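What you see is the complex with one protein chain gone and the rest in place.
A and B are the chain letters, set down in written order, and residue numbers restart from 1 in every chain.
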Amino acid sequence: MISVQSLRKRYGEKVVVEDVNLDFPAGKLTSLIGPNGAGKTTLLMMMGRLLARSSGEVRLEGEDIAVLRPADFARRIATLRQSPDFNLRLTVDELVAYGRFPYSRGFLTAEDHAAIEQALAFVEIDHLRRAYIDELSGGQRQMAFLAMTIAQQTDCLLLDEPLNNLDMKHAVGIMRALRRLCDEQGRTVILVVHDINFAANYSDHIVAMKGGRVFRAAPVAQVVTSACLRELYGLDFEVSARPDGYFCNYFKPMGICK
Amino acid sequence: MTARTWLTQPAALMLFAALCCASVLIGATPIGPGALASANEDVWRIVLSSRLPRLAALVLTGAGLAICGVILQQIVRNRFVEPATTGGLDAAKMGMLIALTSMPQLGNLPRMFAALVFCLASSLLFVTAIRRLRLRNAVLVPVIGLMYGSVLNALAEFYAYQNNIMQSMQGWMLGDFSRVVQGNYEVIWIILPIVVASYLFAHRFTIVGMGADMATSLGLSYPAMVTFGLMLVAATIASTIITVGAIPFVGLIIPNLVSLYHGDNLARTLPLIALGGASFLLVCDIAGRLVIQPFEMPIGLTTGLLGGIMFLVLIWRKSR
Partner (left out) sequence: MTRSLRTLAVWAVLGALAAAFLLAGAALDFDYVIPRRLTRLAAIVIGGICIAWSSIAFQTITENRILTPAIMGYEAIYLLLQALLVFALGAGGPMLLGANGNFLLSVAVLLAYSLAIHAWLFRGGRNNVYFLLLAGLVMTIAISALTEVIQYSISPGEFALLQGYSLASFNRAEPAQLAIAAAILTLVSVPVIRSLRTFDVVSLGRDQAISLGVDYQRFVRLHLGLIALLVAISTSLIGPTAFMGIFVANGAYVLARDHRHRSILSMGCVIAIALFLCAQLLVEHVFNYRTTVGILINLSCGLFFLALLVRRSERA
């Protein structure tokens, strides 16, 4: 389980994340939501050791992540930022093979090959394995990066806006794959997501942030209410909880626009 | 206009006036204020033929280069550019070199024109290329500009080596005001109308700094304004290089310092930038004349060292 204690990030005078205390439930899917500039990505980057914290602690199974060796850390937590743009000509399976670097430092074993195959199969891109990354569509590329992160076989995955710039079909595909990672493999998934409907329908747990602080951290049913979301975003919501899922209407909530 | 600007301007003007007086009085033959009043003919001859021309050249060059820097910074939209970091100086040098070797009988004006044409063409090329490159990091722009300058330099070297003029080429590049006397520096007065023109167009240059799309939607002809700005820059560079040589950093430091305290609205800050550039050169010149009396250090060296240190402090503070 990952927990965060009195975590802070400031740039000079500017406070971006202020006194955040959280426990992320293990084996569950947690979404970080909130308006722009709430500090969601900053929080995620500090948990992934990509950004130095100003004060506070991030603990993994009770152990401060700062003391872990980089290679050990990479076998326990994997981070995926918004689809990195780079000018390398790599095929999909070459990219996914990089996910095994923490284990074999580049010399692939039979076990590594098995993990790569499994990851490719899991996100259903076996057929693209020989294609070059720069020739794929945005959604396929995101799937390939997700496969690399899955091949890292960590207990915990951190993803920063994995749905950014994806069409609906690919966005649903990514979210389903993440859901299955929790349900079938018991991994902990934490992601920043902007679309409240995706967060509501696929998460177990939601952390809502506002102004650098935690606004509310609770199971989905307690956060996805019209009152809570209205206060969080400063926008009217009409939330319908149906047996098959949630629908949050903030486009034209009833009673506001006639 | 903020209260701060009102406060700073008289102070800056007073400092500037004091520096001007010091510049006239200090030199190989020190002149006391009393000597000026006594109407001694020799003293007045030194003042009129050497000290005042030098003062005028210093003030014009300083103001002109600082304004060049800020215009380039608006056009490229990058705080770290100036003629030395966009290849402008090297292109002007190449133009002069070619004019000098192919038509040695020509005077200062045609040479300056050649420098101007080369500088303008190379700046246009650089600005077009850099705008399309969309570099991720602001620091890369001057880095690439400097590399671009050394490419031009390599071209000039290839040419100079075959004509056996490498050392003299190095010689006239170094900024030096000791050559400025009545009769051979007048070309530099061209900076005066440039300064006036840049002040008249200051508001438009601020808009140019907001980018092509914004400028166009505000009804400005963006390409025309960019070309006009680069022409002002090229004319300033060409006239300074022909009379006093290359002087680095003035266009970099002064606009950055002014913008740190007074923001980026050129209509308001341009007078301060001009004044700052002139004062900075005066300080460097006086220091160069005092340090190893009765000899003097070329101003290219004093600005290079002093400006370099100031600039490093500036970026170091920014990066903290």
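By definition in this document, a residue touches a chain if its C-beta (ideal position, glycine included) is under 8 Å from a C-beta of that chain, and two chains touch if they have at least 3 such contacts.
Note that the coordinates shown come from a computational prediction; the quantities given were computed from them, not determined experimentally.
Trainee: From the list B:A17, B:L48 or B:A154, pick the residue that touches the absent chain.
Mentor: Candidates B:A17, B:L48 or B:A154; residue touching the omitted chain: B:A154.
Trainee: So one chain is hidden, and I want to know which residue out of B:T85, B:S123 or B:T269 touches that hidden chain in the complete assembly.
Mentor: Reading the full complex, the residue touching the unseen chain is B:T85.
Trainee: Return the single residue from A:R49, A:R141, A:H170 or A:R187 that touches the missing chain.
Mentor: A:R49
Trainee: Which of these touches the unseen chain: A:M1, A:A26, A:L60 or A:L90?
Mentor: Answer from the full complex: A:L90 touches the omitted chain.
Trainee: Based on the whole complex, identify which of B:M103, B:L133, B:M214 or B:L260 touches the chain you can't see.
Mentor: B:L133
Trainee: With the missing chain put back, which residues of chain B would touch it? List them for me.
Mentor: 80, 84-85, 128-134, 137, 139-140, 142-144, 146-148, 150-151, 154-155, 157-158, 161-162, 166-167, 170-171, 173-174, 248-249, 297-298, 300-301, 303-305, 307-309, 311-312, 315, 319
Trainee: If the missing chain were put back, which residues of chain A would it touch?
Mentor: Output for chain A: 48-50, 52, 69-75, 78-81, 84, 86-90, 94, 98-99, 101-102, 105-107, 149, 152.
Keep in mind that, in the parts below, only the chains that are shown with their structure count from here on.
Trainee: With chain centres defined as C-alpha means, what is the inter-centre distance between chain A and chain B in Å?
Mentor: Once rounded, the distance between the two centres reads 51 Å.
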